[in-house]
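Take this structure, written in structure tokens, and hold onto it; I'll ask about it next.
A single protein chain has been omitted; all remaining protein chains appear in their positions.
This part shows chain A:
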Amino acid sequence: MAETISKPRSFQEIILRLQGYWAERGCAIMQPYDMEVGAGTFHPATTLRSLGTNPWAAAYVQPSRRPTDGRYGENPNRMQHYYQYQVLIKPSPPDLQALYLGSLEAIGIDMNLHDIRFVEDDWESPTLGAWGLGWEVWCDGMEVSQFTYFQQVGGHDCHPVSGELTYGLERLAMYVLGIDHVMDMPYNDPQSPIPLSYGNVFRQTEQEYSRWNFDVANTDMLLKHFEEAEAECEAILTHDHIDPKTGHRIIMVHPAYDQCIKASHLFNLLDARGVISVTERQAYIGRVRALAKQCADAFVQTEAGGWVAE
């Protein structure tokens, strides 16, 4: 590259640069989904929009929660709450690899000094009934992203195929910024009048959630909520497509999908509380997958999902 790109100075600058980079390449910059999810893939802008024939291009930050990964803020790079950066383009453009490498340069990774590799890693989400082929991308031996061509989502074959990029933001930022412990990472510019580290922002919440996730969360309540979310998801989708009040065809996919997301997160919480046995685990995953599949079935019946009125 002719111009040398300056090094970013903070976590947020890396996010801002990614937002700018993908905005310039035509992606709709979405905001995080306003529910607890385990990964950026759960955002309807990925799960649902990867279905059907309509073209799509979106990029967004998604706060992600994995209760079992909580370490009370003590582990250098493991947390129960972290950020993913997610890009989804449908159909996957032929130069997606080059576009992706451009994004690494944009956040200050000099291609002339680093070793970037695409190492086989097939992606599968048993809870979403989804899978794809692709790679984990290595920078100097460290996994910095997941790169996937979606083949199936919610049990539906993807036509056209979406290309999905997922960046683990904290890990990537720590590498770019040369930080060893996530809590020491500058969240805003260290030259700011009020410099904040990642730890200033998140150490306490990691402690609070770790304690709640592992030892305190009311499992009876969580179990009840799981059942309720499951029932509501199914109930929503059984309603007639025609809304009797407006007379319009309104399939309530997103409200139903919200319940599916809820069920998935509740399952993760129950798992962290250690109340789900190995055999039950598969059954719970199957129940969430069944919801995801029903939502996918419904979505392709909507205009956003490529449905066209006769």
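As a working rule, a contact is a pair of C-beta atoms (placed from the backbone, for glycine too) under 8 Å apart; a residue touches a chain by one contact, two chains touch by 3 or more; residues count from 1.
FYI, contacts and distances are computed from a predicted model.
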| Looking at UniProt, which of "Crp/Fnr family transcriptional regulator", "ABC transporter permease", "ATP-dependent Clp protease adapter protein ClpS" or "Glycine--tRNA ligase beta subunit" names the chain we cannot see? | "Glycine--tRNA ligase beta subunit"
| query | Among A:Gly132, A:Gly154 or A:Pro186, which residue is in touch with the absent chain? | reply | A:Gly132
| Residue, one of A:Tyr72, A:Tyr175 or A:Trp307, that touches the chain absent here | A:Tyr175
| query | Of the residues listed, A:Val161, A:Met185, A:Ala272 or A:Ala296, which one is in contact with the missing chain? | reply | A:Val161
| message | Going by the contact rule already stated, which one of A:Met35, A:Ile116 or A:Met252 would touch the omitted chain in the full complex? | response | A:Ile116
| message | Using the document's contact rule, name the residues of chain A that touch the chain not shown here. | response | 76-77, 91-94, 97, 111-120, 122, 132-135, 139-142, 149, 151, 158-161, 163, 175, 180, 277-279
